[in-house]
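Here's the structure, in structure tokens; my notes come after.
Note that one protein chain is taken out, while the other chains of the complex remain in position.
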Amino acid sequence: MEEREVVVIGAGPAGLSAALEAARAGAHVLLVDENSKPGGQLFKQIHKFFGSHEHRAGVRGIDIGTQLLEEAERLDIEVWLDAEACGIFNTTDVWIVRNKEKSVTVRAKRIILATGAVENSVNFPGWSLPGVMGAGAAQTMINLHRVLPGQKILMVGSGNVGIIVSYQLLQAGADVKAVVEAAPRLGGYGVHTAKVRRAGVPFYTSHTVLEARGTDHVESATIVQLDDKWKPIPGTEKELDVDTICIAAGLTPLVELAFAAGCEPLYSPLLGGMVPWHDRSMATSIPTIYLAGDISGVEEASTAMEEGRMAGLSAAYSLGYVDRETYAVGFDAAEKRMLALRSGMFGQKRRDAKAAIVGHSRG
Amino acid sequence: MQRIIDHPVLGPLPEVKMVRIIVDGESLMAREGEMIAAALIATGKKYFRKTVKTHEPRGIYCGIGRCTDCVMTVNGIPNVRTCVTPVEEGMVIETQMGYGVWKQEQ
Amino acid sequence: MAGSYDVIVIGGGIIGLSCGYYLTKQGKRVAVIEAGGFADGASGACDDMILFQSKKPGINLELAFESLELYKSLVGELDDSLGFANYGGMVLIQNQQELEVMEEFVTQQQSYGLDVKILDRKEMLRKQPFLSDRFIASTYSPMDSQAYPFAVMHKLSGKGRKLGMQVIHKSPVTGIEKDGNGDYRVSTGQNLTYTAPVVVNATGAWAGKVAALAGAYVPMEPRRGQIIITEKVPAVGETNLWTAKYLVSKLKSGFEIDSTEEEKRLGLGFAFTRTEGDSYLIGSTRESVGYDKRTTMEGIRAIINQAVSIVPVLKDVNFIRAIAGLRPATPDGKMILGEHAGMKGFYTAAGHEGDGISLAPITGKLLADMVCGTTDARLGELSPNRFAKDAKEVS
Amino acid sequence: MAEDKDFFICRCEEVTLREIEQVIDEGYDTLDDVKRITRAGMGLCQGRSCSKVIARIISQKTGKPIEEVLQVSYRFPVRTEKMKALEQGGGSDATDN
Partner (left out) sequence: METKDTYEKGLKITGAPSLDELHASPCYQLPPKERRALAAVIECIEGIPCNPCETSCPVGAITVGDEITNLPVVDFEKCTGCGICVAACPGLAIYLKKYEFKENLSYIAFPFEYLPLPPEGATVQMVDRYGEYVCDGTVLRVVKIKRMDRTTVVHVSYPNDYYERVVNMKRLPAN
């Protein structure tokens, strides 16, 4: 069995930030990721990030990804790619399959889970046809793989993911025919919807997809208006000429590893569903296991990076790498930056939901 | 269904070596290192497999190896996730019907 | 008081539901009380074979024949395929010594009416082209069949309920006592009490514990069986597979098998069956670890190593789940079925170990007949009272 | 058209909304019960895209709170793996929780 001080699972924004912080404090860090390239969703995020200068605002996600990776290299962080974490036993032993070929168990003093989230689905007749896909899948195709999955797009869901991916599909050369939103109001930031709208994309609130049709692939979609009980209103059906339907119906924390390891669950509808309970320092009910990013509740990359810093620093502190004073200063600064992101009309609810998790007394 | 040759943020598509893949018997070119699914989308392939029970066509859905809807038979091995498996020179890729068939080499 | 019935069946696994179903069919008012949810016990974590070849001529083989016939009629009765299929089975033989033992065994089984024969290597490979080189021959029986346990349980429960049977989930039994009328009062974790003149203890590996609540003795040991489940794959050969290795050691005392310490500790045996869902169930271990139902890395790895060494093409197949169930084992390897001496109306139907799916219908039917007054003379050897001597030693 | 229930909830095992609702109507009200009977969520993706949807359907039909329905146990491997990955592999003698 191999041994490491800190094992970080997931090399997205949260995991990378956690690994960097723990390594800066002096811990030996192993960062594992199932993909062949690190960075998680960052390398699909070709837009400029919000926030303040300290959050690297105004920098594109792809460039933040590159910066974080360069830093990881400078700090000699050990990175295993094509490495899938399949289980955690006895609170310390991480079962990792490398290159789909070989199992390795790594005994870690601290484990930081930064496994991210998985896209929710919306089910309607025809949703399993080729051409219906997660908005994230479309984003992966256009921004990572540089192929357009379709020319005529219907986007389902108007949260930031749906809107940003709509914009990026336009940038990639596709035609977004409509964005439908089941709620009576659009979900994402107004500045995002505004840039998609002025590109000529119509938004349909209180609308949903009724059906997708096609033989081997989507050839058209029917949308319909919903009444105030979210039931379709007969006669309001509209047929759209689309070849691709992207689903952006929110994300669910990818919690399997945490719960299979025995971390206590807590339900937080606002943050995407079941999340592992954690305290302010990002530690779970199993003291050797920490969380960072969407696994602890779905937010966005900037928050994930701050949570990663908090988790990495806390793990290093618990191993004795930093003194109390330094820890308090560093942690408080990260927490302050994070709370700044959890403010305003969009952030306050998340701030309250997070506070409810941290404040939830166990047992 | 096409490659994105130029992009306002990502810039022009970098030149890479092309490799030959065989898709349902047809010889096609793909960009070295790209995922099978990307190579097939670029050629306009409409579906990657048909399901076991209802013989429905399926293609990519999650795009990151989680949902396993995009599986095909690759080099004789069924159920290969094409969205996370890179193409290789000479790779034989087949639309998978149901759970596919084993390559009979014994 | 939650209700009074003619019969209370404790345990909602495949045996309990079969007992409940056949009792209900005979007009009894039945409640089946299950500690967990649907298929939470061993019946939800087993393979799905109705296997003949592993059985020594005797009551088990005889009952398996009868059970198979019942399965065939249940398909119509319950209005569902029940995942019933008849792929046949082969027991793989890897050396001359094994072959000799198996030849003798096959002859015995044939004389008992089982359609089984020995295949030479060439015939074996025709049916199983993906086998590793190391097998020299195999047996083959077209009779080995299977059923999908979840479907069987779901339909027994559904049809039973249509006929008036009650199925109560999430109700662990905490006490069994007699009331003034001579009826049994069965109380559950929810502080509910059910009464009936007849109680059937069909709690599998827990049968000893439940019997003890009533003051009865049932010697039952849990054996953990771990199994892995593959993704849907094309059929690997025509039949289900087992290996002769352990069978031979059971049949021939003193036969030394070549196993590692780990394999011995895990009680590793090879069972390879195609499911209704087009995946494979690959087993299994047989471990004495008390009531620990967890799967282990060691167990999973051992099963996989063995499977890949026997069917190498499996190395590129994904396994998607590992499951473990507690098989109920009796001291003599035969199930327990019958009324306890001195405890009128208290029956046990448990202890099938790996034969629960095979023998569920016949167990339920025989039990129901017994409760309704028809006793099958053959069942003496399955009576719970055969362990009475041990009980005295225990107490 | 709005009443169409013959579309899949579970893509992997091809289980429809109608089949899932039928089982819930029979009185099965946990995610495990519904999965075992319909096979929804038992396929290659292990319920990643459908568990939450099924939980919501159960909750809506039975009135059970969603957080109660969502309490499920997870088993390893949490990712599907090829058997060769374990064939020679290391690993402790650890036990699943």
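Order as written gives the chain letters A, B, C and D; numbering starts at 1 within each chain.
We adopt the following convention: contacts are C-beta pairs under 8 Å (C-beta built on N, C-alpha and C of every residue); 3 or more make two chains touch, one makes a residue touch a chain.
These numbers come from a predicted model, not from an experiment.
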item	value
Omitted chain's touching partners, listed by label	A, B
Touch criterion as defined above, residue of A:A194, A:I233, A:L270 or A:A328 at the omitted chain	A:A194
Sole contact to the chain not displayed, among A:S36, A:S52, A:N99 or A:T215	A:S52
Touching residues on subunit B - with respect to the absent chain	6-9
Touch residues of subunit A, complete complex, unshown partner	47-53, 57-60, 63, 158, 170-171, 173, 179, 184-186, 189-201, 203, 205, 340-347
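Just so it is clear, only the chains that are shown with their structure count from here on.
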item	value
Between the pairs B-C and A-D, the one where more C-beta pairs touch	A-D
Rounded Å distance between subunit A and subunit C, as computed from the means of their C-alpha atoms	45
Inter-centroid spacing, subunit D versus subunit C (mean Cα positions, whole Å)	25
Shared interface positions of subunit A, touching two or more other chains	34, 87, 89, 95, 103, 105, 118-119, 128
Residues of subunit D whose C-beta touches two or more other chains	11, 13, 43-44, 48-49, 75-77, 80-82, 84, 86, 88-89, 91-92, 94-97
Residues on subunit B engaged by subunit A in the complex (per definition of touch)	1-4, 7-10, 13, 34-35, 37-38, 41-42, 46-48, 56-66, 69, 83-84, 86
Complex interface listing, subunit C residues touching subunit B	125, 129-130, 231-234, 236, 278, 313, 316-318
Footprint of subunit B on subunit A - complex, ascending	34-36, 46, 60, 62, 118-119, 128-134, 136-138, 140-143, 145-151, 171-173, 215-217
